[in-house]
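With one protein chain withheld, the remaining protein chains of the complex are depicted in position.
So that you can tell them apart, the chains are marked A, B and C in the order they are listed, and the count of residues begins at 1 in each.
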Amino acid sequence: MQPLRVTIWNEYLHELEHDTVAAIYPDGIHGALRQLVLERWSDAVVTTATLRERDHGLSDELLATTDVMLWWGHKAHAEVSDAWAEKVQAAVLSGMGLVALHSAHLAKPFKRLMGTHCSLRWREADEKERLWNLQPSHPIMAGVPDQFELAQEEMYGERFDIPEPDELLMVSWFQGGDVFRSLCTWQRGHGRVVYFRPGHETYPTYHDPHVRTVIANAALWARRRLTRSDAKSPRVTEFESVPNPTKEHI
Amino acid sequence: MQPLRVTIWNEYLHELEHDTVAAIYPDGIHGALRQLVLERWSDAVVTTATLRERDHGLSDELLATTDVMLWWGHKAHAEVSDAWAEKVQAAVLSGMGLVALHSAHLAKPFKRLMGTHCSLRWREADEKERLWNLQPSHPIMAGVPDQFELAQEEMYGERFDIPEPDELLMVSWFQGGDVFRSLCTWQRGHGRVVYFRPGHETYPTYHDPHVRTVIANAALWARRRLTRSDAKSPRVTEFESVPNPTKEHI
Amino acid sequence: MQPLRVTIWNEYLHELEHDTVAAIYPDGIHGALRQLVLERWSDAVVTTATLRERDHGLSDELLATTDVMLWWGHKAHAEVSDAWAEKVQAAVLSGMGLVALHSAHLAKPFKRLMGTHCSLRWREADEKERLWNLQPSHPIMAGVPDQFELAQEEMYGERFDIPEPDELLMVSWFQGGDVFRSLCTWQRGHGRVVYFRPGHETYPTYHDPHVRTVIANAALWARRRLTRSDAKSPRVTEFESVPNPTKEHI
Partner (left out) sequence: MQPLRVTIWNEYLHELEHDTVAAIYPDGIHGALRQLVLERWSDAVVTTATLRERDHGLSDELLATTDVMLWWGHKAHAEVSDAWAEKVQAAVLSGMGLVALHSAHLAKPFKRLMGTHCSLRWREADEKERLWNLQPSHPIMAGVPDQFELAQEEMYGERFDIPEPDELLMVSWFQGGDVFRSLCTWQRGHGRVVYFRPGHETYPTYHDPHVRTVIANAALWARRRLTRSDAKSPRVTEFESVPNPTKEHI
């Protein structure tokens, strides 16, 4: 297999503005994600991109050569231009994977791919989250136990306004009385989309070994798979005999 | 049950520009659709709206009081404003049904709800289409036989770039050698979305009794169902005791 | 609409053997279920059947004229004969609805329809269960709030070994730290299958108004829908011309 080409997109604002967050993620959340990808897939080619770089750090060439993109954003979704949101969506439909993390549930590319509001309920109360593994044989669950705990996390609660996932892999239990579909997958066009809930910036979630395993597995699973040119043929000639020659649309 | 409130949206250009089409649909395609709805649900309240009316014939109040919208469009999808496309999408997410007919696969509201290109292959060769019934117990299939034929139709062929349907109800066979997922449903937000393939404007498809049955059934099935106020509560207080009082987002 | 024909099947052993259970359900669990169906659908025709009646209270004619069957069983699944389990399965495939309640997850007809072990984890500790509503627009959720609590219930926990549901309508939160897919639907053949978790015999769960609403709605939603004779045609003649006359299988 060719080395996995991963692009990690991070909003990268909280880390610059809040000492607490900077202390947890001194290299930015993208730095922690980069590290966990390389820890598992040592020959991966990892690129990072952040919101306030020119074109948000993206380019047409980067999208065309990315196998899977991780996306973390929280408070500045609106700053992502519609043009780039559309390009990321189109890249997924062409085969690039997308792993949307935590509050990327409201990121423009994710919302465009889902077609729904992607709204949810939330609470910050330093409460315990326990994530239950519903499909231990799924490749993303390789090495993940039946359940694991995060001592403190932000709560995300149902109803999560998403299309019914193709696969529901984990459901979260929260101390305060809520549940959430925390790990979901969808096929969209030629691409695979994953949503994974944990990762509030004020907790060391991306240092948790199980969270790291899930994300690294998801990156591999969602990678670009199309092995053939998918030349669009919007018009076809007939395979079998038809009454009349194909006509032009009036 | 309250009378069904149906809004029929039609591009209404082919009928005005082509004698062939005008001869088949003297009252417009929306007129034929209106008739088939009333034929089956005689107490339905039917409103029609067309592209080149002010605001495409739509209003916020109309969307809020429509149980299900039928949508036919073909060559002028781009003329539908993004603002109204977004409002129709939002109405579906709030509970309004949407029945997308024929080339409405490329209508803006449908594409926004699907999140994919919704592209397909096509051919106009006056060929036979046979539609196979995969779920005879589904409410939309009530009164529809195992299969039925349309003597001449435009061909739509796979690969149809849509999210895997929640329910696949009919698959078409075409004389020229193609197949197509012709009747599909999806839940999006609180609304139901149906796509039904036949209905090229140069054939009398909407006069076919089986096609009429499917559309009338689909209108009823996809109607608004939410029986409670769905007040958004984006923020929640805890149900069970939590370590700290709920905090504001930093 | 014709009156709903409901058959309620109950193991009916706990109520006879334990005073606690008898006190909660003096007319048997089937009596409480019968009452809640009639409370909502006053013209329903309700039949009850129990394990130790001849043929478990079932007959071919009863199955053929039942629109939906509710099934409660717990400790004597093995006493249900394979022959009757197969007949109930076949009735569902022919269009009868099945609403499997609580420990009916291990009932023979349900397991045969699912094809999996239907195993789960469980605990009896008088703990609180909170059920979250994921699809408020679904007919089974009509009148059900965003969430509701049962003060004490048996815990059922994931991983629940079922095929991915067609629709996941409720997820339970348990005080002890577990989650569960508590309200699921599947289409099987021409019939609809519903599983609804709560209902341990030592708690007054079937007297809870929200639980009653869910079960009454589920009975209506899952009812027999096939409106046409579904004559099996295992052999077909050709619709279009083929190279050779249809042959007999060698």
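Things to note:
What we mean here is this: a contact is a pair of C-beta atoms (placed from the backbone, for glycine too) under 8 Å apart; a residue touches a chain by one contact, two chains touch by 3 or more.
Treat the numbers as computed from the prediction; the structure is a model and nothing was measured.
When you scan C:6, C:36 or C:114 for touch with the missing chain, the hit is C:114. Checked against the hidden chain, the listed residues B:63, B:171, B:215 or B:242 yield one contact partner: B:171.
Screening A:18, A:40 or A:138 for touch with the missing chain picks out A:138. Think of the hidden chain as still there; on chain B it touches residues 130, 132-136, 146, 157-160, 164, 167-168, 171-174, 177-179, 181. By the touch criterion stated above, the residues of chain A touching the omitted chain are 95, 130, 135-139, 142-143, 145-147, 166-167, 175, 187, 190-191, 225-228, 230, 233, 239-240. For chain C, the residues in touch with the chain missing from this view are 14, 18, 75, 89, 93, 112-117, 119, 121-127, 152, 155, 157, 161, 163-164, 166, 175-178, 186-189, 202, 232-250.
By our rule, only the chains that are shown with their structure count from here on.
Our note on geometry: chain B versus chain C, Cα centroid distance of 32 Å, whole angstroms. If each chain is reduced to the centroid of its CA atoms, chain A and chain C end up 36 Å from each other.
In chain B, the residues that touch at least two other chains are 166, 175, 187, 233, 239-240.
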